[in-house]
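The complex appears here without one of its protein chains, the remainder shown in place.
Up next, chain A:
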Amino acid sequence: MSVLSGLNTKVVKNGDPAPAPPASGTIRIYNMRYCPWAQRALIFASLKKIPTEVINIHLDQKPDWFFTKHYKGQVPALEHDEGKKIVIESAVIPEYLDDIYPEPRIIPTDHYEKVQQKLLLDRISGQLSSAFYGVVQAAKISDLLKEKLVELAKAYDTAEELLTGDFYSGTSKPGFVDYLIYPNIQRAFWTSHIIKDFPLKVESFPGPNYPKLSKWYKRLDSIPEVIATSQPTETAVEFFKSWIIGAPNFDYGL
């Protein structure tokens, strides 16, 4: 039983009325079902079993009222305490949730271990996501695409190298870094179905060049609390096709 209600509801857009404040004891996450940054917040809420109401936002036709939740109109945004508290930024919300809902704690409490996890996330995530979005933007320009695919392979080489155990947490269970980079890697999995000559392979993703990462991905992909935040592959691939050509269908599959 997922604690996320409203995950698979249609997006709200410009002209739609502002929602009432979230009920006491419930948090609200403003989301877009295929957004990897927003999924970070959903994963933490799911793991912590926090009763959560999800509202999906149309990212090209944002409601005016949404800019009172995030000054740039981006997802995710977290709203709670009956609307009195709003927190934004996908790497900040998980930390905040760990502070206000400490069971189960996901980020290490030891100060040094905690900062090392943040540094590791910064190092891997920045490289993976910028390389991935570089590929997506170049997808229509074949000259540039080749170069961007090389950068993507390099980013995954680094991710493979920095994975020294089963998980980036350095323990026998996934942790902060694992949960926060998983969504972007899943997006690359979806895209591997679409772009020709993609260096990451669909079969046993990301493929034989990344043996540790392949095992890691399979493990993360089978966690119920992560699955509860995710979208089926076939639906996601179709959304990504629409997004890559510049006409995203935010309600695809609903």
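Heads up, the rule we're going with is that a residue touches a chain if its C-beta (ideal position, glycine included) is under 8 Å from a C-beta of that chain, and two chains touch if they have at least 3 such contacts; residues count from 1.
Everything below uses one rule, namely that contacts and distances are computed from a predicted model.
With the options "CENPW protein", "Extracellular globin", "Glutathione transferase omega-1" or "Origin recognition complex subunit 5" in hand, the undepicted chain maps to the protein name "Glutathione transferase omega-1" (source: UniProt). Contact with the undisplayed chain is limited, among A:Ala18, A:Val115 or A:Val202, to A:Val115.
Listed by residue number, the positions of chain A touching the unshown chain are 71, 85, 87-89, 92, 95-96, 99-100, 111-112, 114-116, 118-119, 122.
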